[in-house]
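Left out: one protein chain. Kept in place: all the others.
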Amino acid sequence: MTINQKVISRIIKQLIACILSGIVLVPFLVIIVNSLKTESEAALMDLSLPKSFRWENYSTAIERGKLVTSFFNSSLYSVTATIISILVNSMAAFVLSRRRTRLNQFLYLFILLGIMLPINYIALIRVMQVLHLLNTRTGIILLYTAINIPFGTFILYGFVETVPRELDEAGLIDGASPLELFFKIVFPLLKPAVVTVALLSFMGIWNDFMLPLYVLNRTSHWPMTLAVYNFFGQYQSEWNLIFADIVLTCLPVFIVYLLGQKWIVSGMVAGAIKG
Amino acid sequence: MKRCLSIFLIAFLLLGLTGGVVYPQAKKDITITEMVSQGWMRDVDLELAKKFTEETGIKVDIQIVPAAQHHDLLKAKLNAGEAPDIFWIQTNPFAIRTEIDPEKNCVDFTNEKWVKVMNPLRIPSVSYNNKVYGLMLWHNSPEFVFFYNKTLFKKLGLLAPTTYRTFINACEKILKSGVTPIYEFTSQGWHQVLAFAQIGGRYEELHPGLYEKLNNNQIKFAEVPAMLQALKQMKEIADRGYYGKDFLANDGTKTVELLATGKVAMTLGNPGLVKEIKKAHPDCTYEWGLFLIPIIDNQTYPFNPNGPARFAYKMGKNIDAVKKYFEFLTRKENLQYRLDNHPEWTNLDVTTKIQQHWLPMEKELMARIPKSKYKLVLQSGVKYFNEQWMEVGKDIEAMYIGVLTPEQVLKNIDERRAKMAKAIGDPAWK
Partner (left out) sequence: MNQDKMYPQYFTFMALGLYILLFIIPSFIGIYYSFTNWNRYSSEIRFTGLENYKAIFSSSGNYLSYIYNTFKFTVISNIVKIIPALFLAILLSENLKGENMHRAILFFPAILSYLVIGLIFRSILHPQMGLVNNVFRSLGLDFMAKSWLADPKWVWPSIYMVDAWRGVGYVMTIFIAGLHSIPKYYYEAADIDGAGFLPKLTYITIPMLKPAITINLVFGITYGLRVFDIIFVLTNGGPGRMTEVINTAVFKEFALGTYGVGTALSTILFMFMGFISIVLVRLMNRREIGL
């Protein structure tokens, strides 16, 4: 391709990306624009600009929705559960993928089962009670970890194959222990997959509102996702505050995703194979 | 390196674990938990709770949960012995035992001083076996009658209709003038059932003893001619275009806007809409009024003693605190405060003499209708109807589309009633 052709093709690609992003953004514009209106303006949910920009909607939403405490809760649950998840899942996926004994093949499918298992909340409460985990922050963190295991292990299992076995042998010859082998050699090469799983787990936990309803009985322990229900009325709701709340709840995940994408760097295996 | 890593991991896990135990708990403060479904509490209720805390030091942890999960969540928590100190439910005397089993789960408030604050007609809704278990502080506005644009009607020379015929004629005239007569919305699933259920008293008028017969399984919905006629009339209204085009896509959020701008003439709603319209369009000069749903010439006033109410968990650890809280809420100045600051209500149904803010249109309607015409609505008088409200809504929507006939809608109601009755072991359904 000539330089010109390359430039044109890049411009076209950029254009396509921008158009698509634009289309995807429209509903968000509706949310953002309406979060700055008065309650009655916001009920219309159209793209007209607010008569006056009501920035105070955000502070009202934060105050009435107790968003500061719940922000900390959301962060605690999402970050901790994601970190434990990654460690636990990557180790399991590694062994299950590399060492395909009958037992391990069964265990893998057993874990996969979880992707389809329906959660039964009533049974869940009972089990958590017995384990003295009900209504504790530890409990919900462990619960989130457990629920993410099928999903995380499944993704990581697939990507373990992209890391060549020769590296393991090399590591063994160099005298590495299993943990060293895994964390120093294999884990770094799984980075794209690990970061992706981390992002998706983080988002899934951040957005969840069902589990806190059932296993956390204090609003001081609740995450951000439940605050929005404060603004619904029986017949008319405070849409402007609802939208402001949504913007505030979604923003952290957006930022985390944006930053996380920078961590996905490719083409790392090049040196290792030849060497 | 390996040791570093393991230490790091262990430290992290320990941090996480201890977090669950050591995290700041309320020290010596008493906190009572209150679980309520979205929409039943407004900001003024949260303010009252704060005032209570200021006065007594007792904190109230108000947990507002999504409406779709409320019921199952409460049931699960009661089952597991984990219920909050106070929980709200939509009362239903037929189902109260199966819903919350008051004798097992609720605190008996029969001898509390504040019981008499409630309107005596509502006390049966919060009682079981002659004991009072709940506190209901709700409004008594005519609910779900036709809220209409009086100015527009006057312009077209129309009066509030009292029969089906005059209603249809009015709608026709309105439609011809370029305005959508009725704002109806079906996509929420519940609104379309109102026209059918709120006129329950009319069915009872035309078929005396109907409610009792239905509850004893001596007659089925499909065998009640008045009900069939009502559905047919509803279908006629839709077919004639009185709901407007594309009403199936409506979801209720535009009610205020469309009324205030004169694009629709009426809707099945509440007087509270006046406040909403004023807030959204302060310069709207329309006059508003109310009239009873005239389907099958109904002129009964929809009386519904049921509403959201608070109950207290018997196995809770702070029952005294709860009692103090209820006592606080029922004090005259607090009742007044609540009404004055409520965004939608015009009155509070209590025996205490507080200053009500009845709208002229409400007073006028209630004065016009004799007390003998106050009849129980269908969902409060007949078993196994309220629970299937959303399903009936779907069927009525299907009827509007033409996928189901009115006969089929009634048949489905009967089938679901039988299913629920059998599941509970109701002796009337063998």
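Brief remarks on what is shown
Chains: A and B, in written order; residue numbering restarts at 1 for each.
The rule we apply is simple: a contact is a pair of C-beta atoms (placed from the backbone, for glycine too) under 8 Å apart; a residue touches a chain by one contact, two chains touch by 3 or more.
This one's a predicted model, so the numbers in the text were calculated from it and none came from an experiment.
In the full assembly, the chain not pictured is in contact with A, B, by the touch criterion defined above.
Shown as candidates are B:75, B:213, B:278 or B:368; the residue that touches the absent chain is B:75.
Checked against the full complex, the one of A:36, A:67 or A:143 touching the unshown chain is A:143.
Even with one chain removed from view, chain B keeps its contact list with that chain: residues 66, 71-72, 75, 79, 98-99, 101, 186-187, 189, 245-246, 248-251, 253-254, 387-388, 390-391, 394, 397-398, 401, 403-404, 415-416, 419-420, 423-425.
Think of the hidden chain as still there; on chain A it touches residues 10, 13-14, 16-18, 20-21, 24-28, 30-31, 44-47, 88-89, 91-92, 94-96, 98-99, 104, 107, 109, 111-120, 122-124, 126-128, 131, 142-143, 145-147, 149-150, 153-155, 158-159, 161-162, 168-169, 171-172, 178, 181-182, 192-193, 195-196, 199-200, 203, 206-207, 209, 225, 246, 250, 253-254, 257-258, 261-262, 264-267, 269-270, 273.
In this text, only the chains that are shown with their structure count from here on.
We define each chain's centre as the mean of its Cα atoms; on that basis chain A and chain B are separated by 37 Å. Residues of chain B that touch chain A in their complex: 1-2, 5-6, 9, 12-13, 16-17, 19-21, 23, 31, 33, 38-40, 42-43, 46, 61-67, 69, 72-73, 76-77, 79-80, 82, 84, 252-254, 256-257, 269-270, 272, 276, 279-281, 343-344. On chain A, the positions that touch chain B within their shared complex are 39-40, 43-45, 64, 76, 80, 83-84, 87, 121-122, 125-126, 129, 134-139, 141, 177, 179-180, 183-184, 209-210, 213-214, 217-220, 222, 226, 229-230, 232-237, 239.
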